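One protein chain omitted, others in place.
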Amino acid sequence: MDLVNSQWTVDELLQQRQDVLNQWPTGRDVRLEDAIAYQKQLPEHKIFARKLNQAKESGTTLVQPRAGVALIDEHIQLLTYLQNEGEADLLPTTIDSYTRQNRYQKAEEGISESIRTGKSMLNGFPAVNHGIEGCRRIIESLDIPVQIRHGTPDARLLAEISYAGGFTSYEGGGISYNIPYAKNVDLEKTIRDWQYVDRLTGYYEEAGVMINREPFGPLTGTLVPPCISHAVAIIEALLAAEQGVRNITVGYGQCGNLLQDVAAIQTLQALTDEYLRRYGHGDASITTVLHQWMGGFPQDEAKAFAVIAWGSTVAALAHATKVIVKSPHEAFGVPTMEANAQGIRCTRQVISMLGDQSVNTHALKDEKLVIAAETRCILDKCFELGGGDIAKGAVRAFQAGVIDVPFAPSRFNAGKMLPARDNDGAIRFFNPGALPLTPELLDFHREKINERAKEEKRQPSFQMVIDDVYAISKGRLVGRPANYRS
Amino acid sequence: MDLVNSQWTVDELLQQRQDVLNQWPTGRDVRLEDAIAYQKQLPEHKIFARKLNQAKESGTTLVQPRAGVALIDEHIQLLTYLQNEGEADLLPTTIDSYTRQNRYQKAEEGISESIRTGKSMLNGFPAVNHGIEGCRRIIESLDIPVQIRHGTPDARLLAEISYAGGFTSYEGGGISYNIPYAKNVDLEKTIRDWQYVDRLTGYYEEAGVMINREPFGPLTGTLVPPCISHAVAIIEALLAAEQGVRNITVGYGQCGNLLQDVAAIQTLQALTDEYLRRYGHGDASITTVLHQWMGGFPQDEAKAFAVIAWGSTVAALAHATKVIVKSPHEAFGVPTMEANAQGIRCTRQVISMLGDQSVNTHALKDEKLVIAAETRCILDKCFELGGGDIAKGAVRAFQAGVIDVPFAPSRFNAGKMLPARDNDGAIRFFNPGALPLTPELLDFHREKINERAKEEKRQPSFQMVIDDVYAISKGRLVGRPANYRS
Amino acid sequence: MQPKKIVLGVIGADVHAVGNKILDYAFTSAGFEVINLGVMVSQEEFIAASIEAAADVIVVSSLYGHGELDCRGLRQKCDESGLSGIPMIVGGNLVVGKQQFNEVEKRFLDMGFDRVFPPGTSPETAIEAIREILKMPEADSFT
Partner (left out) sequence: MQPKKIVLGVIGADVHAVGNKILDYAFTSAGFEVINLGVMVSQEEFIAASIEAAADVIVVSSLYGHGELDCRGLRQKCDESGLSGIPMIVGGNLVVGKQQFNEVEKRFLDMGFDRVFPPGTSPETAIEAIREILKMPEADSFT
């Protein structure tokens, strides 16, 4: 089957379905009619898309943590704590890394080991192994919407079980859950596998069940310039909408410079709306998510709180629909439930303190123009490369380095583009690789990097990039050289 | 002696001096020549004014905690910890409340009780009781500059002992350490007593010893509009400069709205420079300090970190010369040294992450124009009331309600003006009392408050003010009514 | 019916005025007669005002950390001045630092207070407690 961006027929979906459900025994329990009936009886306050749309209307920012452990009871306990003590608005169920690689046998071993040692040996909740009943116990134990968050290149079976299990939102996409999360997985295959997920979501939608979909915004979380993640988010939104998805949350990982970040969230909303409208999906409802700093964190908890609060500030001032929260344990490992709740409460305080404020400046407008222009350059080139088809175009764009994600593990990513911060901490291109930017935009980036080099009295070099990677965990935003101002 | 703003002769100073030094036995050990010699041998890195001036030049923001306990060894241990583990740039020695009221006998009892019970029974360090030797042990044990921070209406003896003890900076002023810190103390008397302190500081200055003075910016810390605290700060700077003080740090307590706060710090620097220049003190070196949120704090530590980080953000984006730090224990009591150090490290992370950024917007310019115009209205009226003499003018201004500090305990404060937040959280006048603002400014404030009232579907009322007092500790900035948006 | 009388003040050398002003407003709105001594109130002033007004209850605040030193002996002085048995409640940030509240409570109960309240107690709670102590009928909740 040739990869094209057009809606699958129901037959095409059902054809693949048996194979998918057979991948692991728990898959055989999924019955679509039963699943749809279950979803339909969920009370309104457990439905993700509704809560997002309300928040968008009233201009508030919802707060959501990440969390998942190996065993069901412990997972319910964890989420209940985050709901009650953490004051979360939205809950996650973060999936473990074996499940993400479809290694269900390994996940099963992780479950046994966790029971044996009395501590979670998995870095998330193995939803496929626990099956529909396990998932429903979670949904029924909580009072607010729950989303599956993962990083699974082939997430078809997980989607089937999650939807039948009552989850009302599902993160991921064919690009964003491949390039940062895999090494050898073909991009064409993942885009196709996510067409399955999106078609399945569309099928529920047609049956009257709202399920929210969220492309993974931050990619590698490490110095990703806004135009790159915007291009990926908009492509995935287009692909999802084509399959009938009607509730989409596009995401962005905080870069650290206030104006760049606020500009990024605001252009992300505007550009996604625009491209969806242009391609016939004006009826889809689009919301945004800001991810608090996704790169390396400082080890000291007081400093980690500072980073968490800074991310919250950006979410609040940009009026993102939701914010994904880090914890003061970030640099060490999966947080305890207490540490996780602390991250949420710190975020909540910032969000509600600042929710009434906005920034609106000329510099912000400039930054928005730059991001929008860059994103358009990339997207238009993708359409061109695909001969008008964005699915094809995306695959070819990665081959050509027209989209290029820094520090990505995937061999389907060119890895030629190098980002570095400018003097104000905004992320610019140190080496633009094959990005299809206009000469003016390239000049702009070159100037910005040179300004910084001058300030630091050194030549632009890869060392600058490395210094930027470490900067936040060492307490700065711009990775200045050791002899800077001394 | 009639209160006038003119430099005391050395004779006038020395005349009073014997009485002052006789207030408590430790006072008798103070010898000016010996004190000056001691100050002169201090290494550069222990001199407050130098470090401030360097920071101002390089555009960085220094971080300083509050801290003080009853006994010397414990106090040294505390400050050493804040220096080494807290990564503080500047240190404090916060004085206990008995000393602030010149109740040295009560402080003595507090010292004994603290020895007996093994915990500090005083809320600060009783420097007068510990005397010169005690103070010098502190200075000698530390590697960075140390300042006396207090709230003492009559701080003459404390100044004598502090300077002889080697402290290189001294907080307070005749207005800012009276109106928020006393109930029955005559304003004329405190202004005169602080002329003593300032003249003493000037005397050291003439002898070649740099001592930094810092009017207390935040006043009652509770909804104080920028123009009020600016007027007080500038008056105290003028009074100090007249007595020969040459290093002055003017302060401001964060109000919570980003633009208002950045505008406030920037106008504070500009207006102080301007007024000092205009009155012949252009050679004084002026720096600024932002106090993190000085009102009621949330009890939850994660939320307190959020408030601390927000204050740090403002300090960083406004490029204040230093920032005074709160701790996650703020709502409960004097922090442990660990909690105190956490507050500093959280602040440090924000400061160094954001130090390269600035905000610059039209809204910021507007806010600066408003604050500057208001402050000028008040200051010019003070000069007028004093017939050109700002010392006299200040006293009369308080009588007339031309300067009016909200929630102040002093009966020398009119207490007619009531502040409340506008829709964006900036502090405006709900009731301007007798403030001498132009009709345009009064209209501006009325509109802002009405806008909020409309948004909240209620009439402007004192309940709004109360709601604002509690807001931050309940997680918001604007104190919205219970039924808001629900 | 005569409104019940509260003598209110912040004890010792304490100048924290904000909570005091708000308690005054809240008690008055709730129908009490408030004799507010403001901040920096000595034990003697509390007693003189309570005698003069024939107060029903004394409400002591202490925020600045010296509460323990300042409150000692107040009950004895009341007893000696003919105010024996007058209800006395205390609240605020009573001691230096973040301490276990039940231990703090015990120390202040031992000093003769009828009720002791932790940091950040709301005016609503204060009013409820006063009604309880004065055995007043339940009222509509304070707004």
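Order as written gives the chain letters A, B and C; numbering starts at 1 within each chain.
The criterion applied here is as follows: a contact is a pair of C-beta atoms (placed from the backbone, for glycine too) under 8 Å apart; a residue touches a chain by one contact, two chains touch by 3 or more.
No experiment lies behind these values; they were computed from the predicted model shown.
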{"item": "Left-out chain, listing which of the shown chains it touches", "value": "A"}
{"item": "Contact residue for the chain not shown (choose from A:222, A:249, A:312 or A:349)", "value": "A:222"}
{"item": "Full-complex contact with the absent chain, from A:24, A:181 or A:383", "value": "A:181"}
{"item": "Touch with the omitted chain, as defined above, among A:122, A:239, A:276 or A:302", "value": "A:122"}
{"item": "Listed residues A:331, A:373, A:400 or A:434, member touching the removed chain", "value": "A:331"}
{"item": "Absent-chain interface as seen on chain A, which is shown", "value": "97-98, 100-101, 103, 106, 109-110, 113, 119-123, 151, 180-184, 220, 222, 295-296, 299, 329, 331-336, 339, 407-409, 462, 466, 469, 473"}
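Here is the rule we go by: only the chains that are shown with their structure count from here on.
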{"item": "Arrangement of touching chains [line / ring / star / complete / other]", "value": "line"}
{"item": "Chain nearest the overall Cα centroid", "value": "B"}
{"item": "Approximate Å spacing (C-alpha centroids) for the pair chain A, chain C", "value": "54"}
{"item": "Distance from the mean Cα position of chain B to that of chain A, given in whole angstrom", "value": "44"}
{"item": "Whole-Å separation of chain centres (CA-atom averages), chain B against chain C", "value": "30"}
